[in-house]
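One protein chain omitted, others in place.
After this line comes chain A, so read on.
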Amino acid sequence: MTANGKNNKPEQQAFSGSEWLRYTRHIQLPQIGAQGQQALKQSHVVVIGCGGLGSPVLLYLAAAGIGHITLVDGDTVDLTNLQRQILFGMDDIAQPKATAAKQRLSQLNPEITLDAVNEPLSLNNAESLIAPADLVLDCTDNFATRYLINDVCATLKKPWVFASIHQFSGQCSLFTPGDGHACFRCLFPEMPTGVADCNTAGVLGVLPGMLGMFQANEAIKFLAGLPTPLNNKLLLVEAIDLTFRQIQLTQSSDCIVCQQHKSADELDDFYSAACASNESDPLEVSAGYFESIKNNEEVLLLDVRTHAERSAFHMNGIHIPLSDLEGTISKLSKNKTIVCYCQSGTRSLKAAKQLKRLGFTCHSLKGGLATWLKSVR
C-alpha cells in the first residue's frame, strides 16, 4: 500500500523477512547498509575451482548473500583434499566437487541461487560461463586455466579476482580489464614452467584459507561499491613470518592481450601446450597393474623418496632416494623388473628413465603412492 492508499498493488521490497534478519549484521554496517546488501543480492558471481581457495571463497560468498553463484569444477573430492578444502566431509569423497559444494552451500543459505557445473573450465565453455557474471573468482590450481580466465575476461571486460598458493606463500590481485590497468599476462607474459602445484609441493592447510578470504573480501567490497586496494596491485603473503607486501602493477607495453587484443580462441595452442604433460610415458604402469604385480618374485620395488618420507610410510622393497640413485646403481640386479615409486609419480619416472638408459627392465608407478593408496582403499 502506498501512503495515500490509492494503489492496492503490494509495494516492492528488496528483501524477505528471513533475508532481512539473516543479513542484519551487514546491513548495520554504514558502509554496506541495505543498499550494499541489495547489490550483493543482485550479483552473479562465477567461482572457478571448488578446492582449497574455492572452499573459503564459496562459504563466505554464499553466507554474504551473493544472489547467484555458479560453481565450476571438473574434479571429485579426495581424502587428501580434506586437510584444507573445508567445504567437504567424509561423505563427499568421490563425489563431484561442484555438486557436493552446492549441497553444502544450499544448507548454509537457501535464499540464493546456486548452479553446479561439473566440468573444468575450457575453451569450449569459458565464454558462455563467464558472459553472465558480474565478477569471476579464479580459485584454480594451474596456469593454463588462469591464462584462459584472463583472456576471456579481457575480451568480455569482466573483473576477476586472482589468488594462488605454494607451500607457505600466496598471491592475490583484482584485475579489472578495460581500465588501462595491468592484466595477468602483463605480470606473467610467458607460461611459467617447472612451478610445482599443491599436489607435488605440499601446502599449509590454512594458507588457501587466508588467500581465499582475501579474495572473498575484495569480491564482496567490489560488488558493494567499497574500496578494493588490490585493484592493479599484487598482494604477496608469507605465512611463516607473516610478511605482507602490496606491489603496484603496470600495464605492459607489449602485452598480447592488453595491446594486441588477442582473444582466447586465437591463443588456443597456448592452453593446450600447457596441459600436454598429462600424457602417459610408456614406462608408467597404472595403480591397478602395480597392485597385481607388486608381490611377484621377479619384481623389485624401488622407493625413490626421501628418508623422511620412507620412515613415515612405505611398502617394503628397497629404498634409494632419487638423489643417490646414480651412485648406488651397482646395488641393483638386472635379473629383476624394477618398479619405481614415489609420492606422485614424478620422481619415480625420472628414476625409471635413468635406469632404462643403463639397460634395466623397469617401470614407474603412475600417480605414485597417492594414486595407488586411493585405488586400494
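By our rule, a contact is a pair of C-beta atoms (placed from the backbone, for glycine too) under 8 Å apart; a residue touches a chain by one contact, two chains touch by 3 or more; residues count from 1.
What we mean here is this: contacts and distances are computed from a predicted model.
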Chain not present in the shown complex, as UniProt names it (candidates "Molybdopterin synthase sulfur carrier subunit", "Bacitracin transport system permease protein", "Cell division ATP-binding protein FtsE" or "Pyruvate dehydrogenase E1 component beta subunit"): "Molybdopterin synthase sulfur carrier subunit"
Selected residue (touches chain absent from view) among A:Leu59, A:Cys139 or A:Met210: A:Cys139
Contact residue for the chain not shown (choose from A:Gly36, A:Gly52 or A:Gly345): A:Gly52
Touching residue (missing chain; options A:Gln35, A:Gln246 or A:Asn296): A:Gln246
Residue touching the undisplayed chain, where the options are A:Ile165, A:Met213, A:Ala264 or A:Val285: A:Ile165
Residues of chain A (touch criterion as defined above) contacting the omitted chain: 49, 51-54, 138-143, 146, 163-167, 169-171, 187-188, 190, 192-198, 201, 203, 208, 234, 236, 238, 240-241, 243, 245-250
